[in-house]
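Missing here is one protein chain; the remaining ones are kept as they sit in the complex.
In this document, chain identifiers A, B and C correspond to the written order of the chains, with residue numbering beginning at 1 in each.
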Amino acid sequence: MENIFVNISGSIRELIGVLGLPPLFNEAVMITVKVTGILLFIVLNALWLVYMERKVAGYIQCRYGPNRVGPKGLLQTAADISKLISKEIIIPSGADKILFLLAPVLIFTPPLMVFMVVPFGQNMAAVDLNIGVFYFLAVASLSTVIFWIAGWASNNKYSLLGGMRVVAQMISYELPMVLAVLGVVMITGTLNMSDIVRAQENLWFIFAQPVAFLIYFIAGVAECNRVPFDLTEGESEIVAGPFTEYSGMGFALFFLAEYTNVMLVSFMAATLFLGGWLAPFGLTIIPGWAWMLIKVYIMIFLFMWLRWTYPRVRVDQLMGFGWKVLVPLSLANIFITGVAIKVLDKMGW
Amino acid sequence: MESNKVAEQLQEYFQSIGNNRKVLTVSPDELIPLMYRLRDEYEFNYLTDETAVDYGDYFEVIYNLSRVPQGDILMVKTKVDKEKAEVPSVFEVWPGAIWFEREIFDLLGIKFTNHPDLRRILLDDSFEGHPLRKDFQWVGGREV
Amino acid sequence: MVCLEERSIGMEIKKDLQTKHPVEDLTDDPVIIEQVKRTITLAPLEKILNLARSNSLWPMTFGLACCAIEMMAAGGPRFDLARFGYEVFRPSPRQADVMIIAGTITKKMAPFVKRLYEQMPEPKWVVAMGSCAISGGPFVDSYSVVPGADKLLPVDVYIPGCPPRPDALIHGMLLLKEKVKNPKVVEEKPWKAIK
Partner (left out) sequence: MLRTEEFTLNMGPQHPATHGVLRLILHLDGETIVKVEPVVGYLHRGIEKLAEARTYTQVIPYTDRLDYLAAMLNNLGYVQAVEKLMGIEIPERAEYIRIIVSEMSRIASHCIAVGTYALDLGGFTGFMYPFREREKLMDMFEMISGSRMTHSYMRIGGVAADLPEEFYPAIKKFLKEFPSCVDEYDGLITGNEIFQARTKGVGVLSQEKAVQYSISGPTLRGSGVNYDLRKARPYGIYDRFDFEVPVGEKGDCFDRYYCRIQEMRQSHRIIEQALEQLEELPGGPVMAKVPKVLKPPKGEVYHEIEGAKGILGYYVVSDGTTKPYRVHIRRPSFINLDLLDEMCRGWKIADVVAILGSIDIVLGEVDC
């Protein structure tokens, strides 16, 4: 069971190899198989997360979530998405047509590109980049621009405000995220995702770097625009932020992209801090990739729990907290880890 | 409450003051000095309510003042005839009167002099006529 | 009794084709009639989409008066609108499917109601909740109240009551669900919808 997926990809490789086509072609086919696999995984998970969020919200608020559509309400999100597909797409007059239609299309690319690097299990990363973490941080910040395009193109004052808030928030929370991840990279000395996971054999980094994990988690919540930092889609202030003007499939893509971002940040948290596919206390009866999924879902549940308890922060408090608290804290964390590494080397570990 | 006591003391300052059944009546031109005196000397510092009634040929504007936090209340009334419905605004005595008077202007058509911005507040600006006047005609929506 | 209303303005689904197609009285150009007959018909795909649409009607946060509080109570913990998947109250008209007119429409508010209705993307429905939205209610002979929402918009479901109980609203939404699932239920057998 452990590397069932590795065997599948191996058998596909032999299947194509038999055709005797040039090796470059094999590589291309392998990559497309992996991309479709990951895309399928993402879309299915996003649909499932929408349902899970509404059920979790229901139980936190002492009411049932959707339980009438399909068995136990499982088809609820399917009904939502197919309804949104068949909705009329309205392009507001005076809107920047190309950008308006481009934004929902682009919103899915940054998370998809980063998922190529995420190690789902023992050497199950689609592309095992040796600068995985750096690639993740670089590409994840692309979605800022896309939100801003959506905000600008819809020619609506609320979206403009939402777009301005997005730029301010996501940029000012990139920095603490990068510095927190730097703490981990200093210990492992490598940027390769799988090596980082292997380095957590005996001690997960959440115990070695608790402060870094906390900063990473808070910055992750801000990156995905989740409550208490959901100022972009501040429901009671600026109606629906950048996607006020989007109807039908445009809105559905933004809706699902939010959950893909949450999944992405949880995957990274699991690999960097919770020891990826390593089983805790050696319980290897459950395969590695299943452990990875369990940890990711624990993190996602944390995101949802946070959403249904906290109100929203104000814009200037958000910026103040980001710059005055998180950045100095993460710098101090880097300093202490540096000193600790030096001291531990001296004591010959 | 002690409206008749207030009435005697103020008798010598304002001739137009009258007192029937515990209500101070005063003419519009002496309204503002009386209000200032009531607020400063008798610390009626809280204007709870200001409204108006259309009695056919004249309007009556009613002010209810009370003392915070003691809680006594006093009613002051002025009369102004219908054609030149012009009452001085008590905005400078109690700034809270600003929306009271806009509503009275909107629904009854009494103009308040030196009121900061006298516009319609409840009805649409394109609405003609003042609904709370007794001679207001309108067609209801009931399909008879 | 919650009653179902055939929309006063003929919207997207035409009657069955054997009878004279309504487009014929609009134009007598055979090409256009042919085109219209070919496109606007109740294809199986439309049936599936109607099924999906009926199970995820997103109402727009558009409370006017006392009925809005009962609408919030319907979304609350006890009468849980979330069970049917209708609890996603979208503030922006672009993402809403159903406009629940909960309260009195005054003449000053009428143009905004009309504009919000036009901003909603097709296919959209209107639920007139409460006797004020149905016919002006206790304020029908006031000088500033529009006597009924159907003076402004085509209304799909009328929910009487002042204010109607939250479970009456849920019953109305279920009726709308029947209507969306099979628009013909209104003409032939409306009582079938009211199980």
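The rule is short, and it goes like this: contacts are C-beta pairs under 8 Å (C-beta built on N, C-alpha and C of every residue); 3 or more make two chains touch, one makes a residue touch a chain.
For clarity, every value in this text was computed on a predicted model and none was experimentally measured.
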{"item": "Shown chains touched by the chain that is not drawn here", "value": "A, B, C"}
{"item": "Touch criterion as defined above, residue of C:I33, C:A73 or C:V186 at the omitted chain", "value": "C:A73"}
{"item": "Given B:L47, B:V87 or B:L118, the one touching the chain that is not displayed", "value": "B:L47"}
{"item": "Touching residues (missing chain, whole complex) on chain A", "value": "57, 60-63, 157-158, 161, 227-228, 230-231, 234-239, 308-317"}
{"item": "Residues in chain B touching the chain absent from view", "value": "21, 45-49, 51, 53-54, 62, 64, 68-73, 75, 94-100, 103, 107, 120-124, 131-132, 136"}
{"item": "Contact set of chain C toward the excluded chain (per top definition)", "value": "60-66, 68-70, 72-73, 76-78, 91, 93, 103-104, 106, 108-109, 112, 116, 138-139, 141-145, 162-163, 165"}
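The definition used in the following text is that only the chains that are shown with their structure count from here on.
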{"item": "Furthest chain, CA centroid comparison against chain C", "value": "B"}
{"item": "Chains linked by the largest number of contacting C-beta pairs", "value": "A-C"}
{"item": "Euclidean distance of C-alpha centroids - chain A vs chain C, Å", "value": "38"}
{"item": "Chain B and chain C: spacing of chain centres that average the CA atoms, whole Å", "value": "47"}
{"item": "Two or more partner chains touched - positions in chain B", "value": "none"}
{"item": "Of chain A, residues touching chain C in the complex", "value": "54, 58, 61-69, 73, 75-76, 78-80, 82-83, 86-90, 235, 239-240, 243-248, 251"}
{"item": "Touching residues (chain side chain B, partner chain C) in the complex", "value": "123-124, 127, 131, 136, 138, 140-143"}
{"item": "Of all residues in chain C, those that touch chain A in their complex", "value": "48-49, 51-53, 55-56, 76-78, 80, 82-85, 87-88, 90-92, 94-95, 97, 119, 121-123"}
